[in-house]
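This part shows subunit A:
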Amino acid sequence: QAQDTKEQFFPALVYRTGPYAAGGSGFWGGMEDYMALMNLRDGGVNGVMLKWEECETAYNSDRGVECYERLKNQGERGATVVHPLSTGITYRLIERATTDKIPLISMGYGRTDASNGKIFPWVFPLITNYWSQNTAKIKYIGMQEGGMENLKGKKIANLHHDSSYGKETRPVLEKQAEMYGFEIRHYPVAHPGLDQKAAWLDISRRYKPDWVILRGWGVMNPTALKEAARTGFSADRIVGVWWSGAEEDVIPAGKAADGYVAAGFHPSGSDFPLIQEILDIVHGAGKGNISPQRVGTIYYNRGIVAGIVTVEAMRTAQAKFGNIVLSGEEMRWGLENLSISAERIAELGADGLMAPLSISCADHEGGGPVKFSRWDAASKQWVEVTDWIPTDKSIVNSMIMDSSMAYASEKGIDPRSGMSMGSDCG
Partner candidate 1 sequence: MNEKQQDASTNGALISVNNIEVIYDRVILVLKGVSLEVPEKGIVTLLGANGAGKTTTLKAISNLLRAERGEVTKGSIIYRGERVDAMTPSELVVRGVTQVMEGRHCFEHLTVEENLLTGAYTRRDGRAAIQADLELVYEYFPRLKERRTGVAGYISGGEQQMTAVGRALMAKPTVILLDEPSMGLAPTLVEEIFEIIKKLNENEKVTILLAEQNTNMALRYSQYGYILENGRVVMDGDSSDLLQNEDVKEFYLGVSGDKRKSFRNVKHYRRRKRWLT
Partner candidate 2 sequence: MFYREVGQYKSSYRADQAIFPITNDRIGVMLILIVAFVVPPLSGNQYIMGPILTQLLVFGLAALGLNLLTGYAGQVSLGSGGFMAVGAFGCYNLVLRLPEIPIFIDFILAGLMAAAVGILFGIPSLRIKGFYLAVATLASQFFLLWIFDHVGWFTNYDPAGVASAPTTTLFGSLAEEGGVLGFLAPINVLVSGPNATPEAKYILTLSVVVVLALLAKNLVRGMTGRAWMAIRDFDIAAEIIGIRPLRTKLLAFAISSFYCGVAGALYVFTYVGNADTEAFDLIRSFTILFMIIIGGLGSIMGSFLGAAFIVLLPPFLNILASHFGEGTLSGATLANLELIIFGGSIVFILAVEPQGIARMWQIAKEKLRQWPFPY
Partner candidate 3 sequence: MDTATTTDVQTYETERVREFTNFILEVEGIFVSFGGVKALQDVSFTVYEGEIFSIIGPNGAGKTSMLNVISGFYKANAGRITYQGNDRTKASPEQVARMGFARTFQNIALFKGMSTLDNIMTGRIVRVKNNFLKEAFYFPAQPQEDAQREYVEQIIDFLEIQSIRKTPVGKLPYGLQKRVELGRALAMEPKILLLDEPMAGMNLEEKEDMARFVLDVNDEFGTTVVLIEHDMGVVMDISDHVVVLDHGERIAHGVPDDVRTNKDVIRAYLGEH
């Protein structure tokens, strides 16, 4: 290896086998393709090549920990940033990453109250966390009902995966139910979610809610849609979270999924110039990290967005520390000062693929908006049905504050001083 090639190292905690393989291979396919594009097209980011090593976790938390520990010290200056790609693994890694000073990006998943950068200085639930997403979803439902005031007296069922991921939004839903006067009932579905007949019979025949929120993962999603159809619950009254809104979740459900709406912080599709370029340069050179048919799917595009965010944070840090291989701490500075404007997004060739984003050291989320798409079973396409819907920070922030402070006191953590939410970093 030549002396002068600089390499920034990224551990890739992937899962390409097991029940959730579709999510893992899709996401990392996109992310790695983006990084490959940087290397192939630009010769790295400002001269620093991107290097990654895969470690198969099989979506198993223990293996996630093992992978993290194995890879965290590799590369010239150690791992720069880790995408655990699993809420379970994120939880396992929070304290470790904090001790090791490696930023943890849990984009659209993970521990919600970690958005409070004062308590969780090394965790970044970027773009939109679970709770924020949820407020957008209630807003969407409100819009469909003709205004938030019409939510009063309505009934919503929350059908969720019975895991830490699934349970995460129960508090915020309850809080919103109180605020808007709707009724919420939770239906946990045990892993892996193969059979939901009882839950759906209860929903469709007895509870008869106006809306169902689908917070599933993996095989639980198509099963829910099919079961809904069998019990006569209309798919267009089901709103999914973004881990329930990929092609893999709806295609197996066939016609039953027609009209189903899911949230997203990015759309699907491969018409973006950026993705075309990837197909050209990366896949064209036979260096693609996923089968070309899956390019442009939801999970893939999520990986692209993750790539953009990561690389942009790197650039931000490089602007301050020079075009060097960054350390975890420097990377964190980059993340905490990350700001991706609409122009920059357009410049990247990703106009419409993501909303502008800006992070601070207190706010590790960025509060990005949410877009809703409807599945069209005939054309096998997601059709966007809303524009970007902003999240309701007023609800979420105070909850995050309470929850994270409780964590801090349990753990004896002193909040980083000298900052208030939104202020500049030291």
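We take it that a residue touches a chain if its C-beta (ideal position, glycine included) is under 8 Å from a C-beta of that chain, and two chains touch if they have at least 3 such contacts; residues count from 1.
Candidate selection criterion: all candidates are chains of the complex that A comes from, given by their letters.
In this text, all values refer to a predicted model and were calculated from it rather than measured experimentally.
S.K.: Touching subunit A in this complex is which of the candidates 1, 2 or 3?
M.R.: 2
S.K.: List the residues on subunit A that touch candidate 2 in their complex, please.
M.R.: 14, 16-17, 25, 28, 53-56, 58, 60-63, 65-67, 69-70, 73, 87-88, 91-92, 95-96, 98-99, 111-112, 162-165, 167-168, 170-171, 188, 190-191, 289, 403, 407, 410-412
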